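Okay, structure first, notes after.
Left out: one protein chain. Kept in place: all the others.
This part shows chain A:
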Amino acid sequence: MEFTVERDVLSEAVSWAARSLSPRPPAPVLAGLHITAADQTVTISSFDHEISAQLHIEADVKQEGTILVSGRLLNDIVKSLPNAPVTVHLQDSRVQLTCRSSKFTLSTMPVDEYPELPGMPELAGTVDGAAFARAVSQVITAASKDDTLPILTGVKVEIEGDTITFLATDRYRLAMREINWSPVTPDISTSVLIKAKTLNDVAKSLAGAGSLQIALSESAELVGFSSGGRRTTSVLVDGDYPKIRQLFPEETPIHAVVGTAEFIEAARRVSLVSERNGHVRLQFTQDNEVILDAGVDDAASASEVIPATLTGEAITVGFNPAYLNEGLNVIDTDFLRFSFVSAPKPAMITGQAEAEGEKSIDFRYLLMPVRLINS
């Protein structure tokens, strides 16, 4: 096998494929990148039994063939080469990389021991990559990081016709985001559970620009994503996701609208004095103000007052500062609205374009309060 390709092209391709290599490969060959050269095209693949990644790049192929080399080492080498054409050449059982005056020789692993990559499932539809990436970044903050509850480390992706809904919760907050897409079958109705980490990787490495194809297998064991000659597949998380949509309150008699930037700044400042397991208290008053305070009886305390347009009765609630701030940070409108049923019930945070306007429900963040003790 022998091919030549520009360093930048190779480096970008190798580093993309190497991203999905497992740090603890289940088998030695799975630490490798599988590289095939044929028809002026080089195909690079990685696989760890859960996630596969594959891409094609154009190259000047002199001799067709397939090799399996250590992904990490290849990635490190290619990154450090000078910016010039790189020739990859298999000689006996060793690979030679030549770039200007640099020459590397790498041992290879047996190609025939490499498992076959799962096939790409059937195309289900297409979505705008940037919208997908944004939606994922908004919901994954609420997914659980606790792997003793594997189901909650997943993001529930519900597909109904031309709407995709992403849902994630760790039992303390819930994030939900709806986006539009173009399904192949207009009346599609299905749902899958995808690891938050996988979804985040897809959002970051595939959904940057252009459109993203989503593929679903009939048996719903596998999800595939592809864009611009790159594809990745992932096994789905197994198990019944709790019915969490019904946690959103039907009616919220109390709501308050604040300026997003101003509120985020204030909340962040006040949170500085809160302990890790402490809280930030919000008092929405009839005077159309919200008093934020924290660290009431601790060594340090803080408070801040900013305007808030209140509808309904005055209300005082406490939130875990990290959960509050993580929810606020993914609101991208100028104003945000807190909707309440009552203090001990979950509060809903949504964005809206104008102070007097209607709330936008594309993104909803439902946050369980803390129970305030001795206050």
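A few notes on this one:
Criterion: a residue touches a chain if its C-beta (ideal position, glycine included) is under 8 Å from a C-beta of that chain, and two chains touch if they have at least 3 such contacts; residues count from 1.
Note that in this section contacts and distances are computed from a predicted model.
One subunit of the complex is not drawn; among "Chemotaxis protein CheA", "DNA polymerase IV", "Heme exporter protein B" or "Succinyl-CoA:3-ketoacid-coenzyme A transferase subunit A", its UniProt record names it "DNA polymerase IV". Touch with the chain omitted from the figure is made, among A:255, A:279, A:337 or A:359, by A:279.
Of the listed positions A:1, A:14, A:124 or A:174, the one in contact with the omitted chain in the full complex is A:174.
Considering A:28, A:82, A:344 or A:357, the position touching the chain not shown turns out to be A:344 (whole complex). If you put the hidden chain back, the residue from A:73, A:264 or A:372 that touches it is A:372.
Although one chain is not displayed, chain A still touches it through residues 144-146, 148, 169-172, 174, 244, 247, 274-279, 296-297, 318, 320, 344, 346, 368-375.
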